[in-house]
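One chain of protein is taken out of this complex; the other chains stay put.
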Amino acid sequence: MQTVFHLIADDPEQQRTALTIAENLTQDESVEMDDIAIVAQAEGIEPLTAGGDGSDAVESLLDAGVAVKACGNTLDLKDLAESDLVDGVETVPSGGGELTRLQSEGYAYIRP
Amino acid sequence: MQTVFHLIADDPEQQRTALTIAENLTQDESVEMDDIAIVAQAEGIEPLTAGGDGSDAVESLLDAGVAVKACGNTLDLKDLAESDLVDGVETVPSGGGELTRLQSEGYAYIRP
Partner (left out) sequence: MQTVFHLIADDPEQQRTALTIAENLTQDESVEMDDIAIVAQAEGIEPLTAGGDGSDAVESLLDAGVAVKACGNTLDLKDLAESDLVDGVETVPSGGGELTRLQSEGYAYIRP
């Protein structure tokens, strides 16, 4: 199965909860996961920035094979470059477009 | 592809972010969109009211061909009539019902 998590809350605690839920999914042996992705946009981009609040959790998820994707529109708006992001994070043209694409491919959607 | 945005946050800034994400999707050339819809309920109804906070963004989205739908239960609860809404906004019996129907037709779901 495949799941994409939408990281958009502007509250650091809520973001950390979201990342914990993603991590828990990697460890839930009752469900056979093929792919887990995170799409972050708006204030949800913070944990994807190098040294940002929650970036340690993002690094763990990348190590566990989770695909982590940053919304390009958000990067433009916040004047962030790809080099400002945690190593291994991908950039997509728009968060909404990527969430649409992944769901059309069969991904479940979870917005913590 | 088809996507429905769920507008329900009670925070005006979060609502505006949601509408911006919908607008960005209309402009993302990397994804071929057939239909984009917005279903608003609870406090998320505000931008759909004529002159309401964020109604300018709703008008732009309607102009861009986005279908904007108001939850009838919310209108009843808030004592709002269809005439209180931005021109072009449709009313549906319940937000939950419409979100179910659209996803069953293949729409992706995004809750900013």
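We just call them A and B in the order they show up, numbering each chain from 1.
Criterion: contacts are C-beta pairs under 8 Å (C-beta built on N, C-alpha and C of every residue); 3 or more make two chains touch, one makes a residue touch a chain.
The structure presented is a predicted model; accordingly, all values stated were derived computationally and were not measured.
*Asks:* In the full complex, which bits of chain B touch the chain not displayed? Write them out.
*Replies:* The missing chain touches chain B at positions 6, 8, 10, 41-42, 73, 92-97, 99-101, 103-104, 109, 111.
*Asks:* Go through chain A and note every residue touching the omitted chain.
*Replies:* 1, 3, 5, 14, 17, 21-22, 24-25, 27-31, 33, 106, 108-112
We take it that only the chains that are shown with their structure count from here on.
*Asks:* What is the size of the turn, to the nearest 5°, that moves the C-alpha atoms of chain A onto the matching ones in chain B?
*Replies:* 120
*Asks:* Just the number, please: Cα centre separation of chain A and chain B in whole Å.
*Replies:* 24
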